[in-house]
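One structure is given below, encoded as structure tokens.
A single protein chain has been omitted; all remaining protein chains appear in their positions.
Right, chain A next:
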Amino acid sequence: MTGLAARGVTLSLGGRRVLHEASVGVAPGEIVGVIGPNGAGKSTLLRALAGIQRPDAGVVMLDGRELAGMAPGDRARRLSFLPQEEMPPPPMRVEDLVAFGRLPHRAARDEARDRAAVARALGETGLLDLRGRPGSQLSGGERARLRLARALAVEAPYLLADEPVAALDPAHALAVMASFGRLAEGGRGVAVVLHDLTLAGRFCHRLVLMRDGRVAAHGRPAEILTDAAMRAVYGVTVRRVGDAVVPWSLTDGRSEEKQVIS
């Protein structure tokens, strides 16, 4: 059975329970958005799905096999992970940094394929013009695209991205979400942590709403982004623009002018 799925995953960090029996799945061809307030366990869930953090209880299955039993190299070719934070890039050329994404395929020694994958990733993230620039000289947004390009260059069947659009302007954020859309159309599975509910509602096929380490709800965006759920989980009221929701005000008793948070 295909797909990446966490089943009843429980995980503690430093004695504090961060995930409680979380179950989520990503099927080939779909984008699953993971949303929820800060500290809800979204990043830990993604790390568990990536096989970087082992669950204390529960399992993560990848295409019918238990992730924990897989060889690290095998896992790395099937799952590409884009963490929330990364080291600032060294002064290497952008192109060489993106080529690090081919490290999981190092045993194949297929240079032509590696070069093609790097070129595709650079094109997909709009970095072709910057390919010769030292990574250390990039702006914050360019660095975010560089990190994404590295993750795309793996060309793994599944991509797990933790807040990939947090540092991006609206145009680049839309471009990144559109490129996830193309990945999904090509049969890849994408799990992405997002704080932007508008993007989550527009681009994700399904949403997982996390709260206090638990999956509070999962389903199609229209089922998740309800007024009641947003009030209960985020403590905000929302307004609707077409299909999308925009967080509009806090739900406590202060005057509306001071409550605008979007």
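Convention: contacts are C-beta pairs under 8 Å (C-beta built on N, C-alpha and C of every residue); 3 or more make two chains touch, one makes a residue touch a chain; residues count from 1.
Convention: contacts and distances are computed from a predicted model.
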item	value
Hidden subunit of the complex - UniProt protein name among "Iron ABC transporter permease", "Oxidoreductase", "Multicopper oxidase" or "Cytochrome c domain-containing protein"	"Iron ABC transporter permease"
Of A:Pro28, A:Gly58 or A:Pro83, the one touching the omitted chain in the full complex	A:Pro83
Listed residues A:Leu103, A:Ala171 or A:Ala222, member touching the removed chain	A:Leu103
Given A:Lys42, A:Arg150, A:His172 or A:Arg188, the one touching the chain that is not displayed	A:Arg150
For chain A, residues in touch with the removed chain	47, 50-52, 71-77, 79-81, 83, 85-87, 89-93, 96-97, 100, 103-104, 106, 134, 147, 150, 154
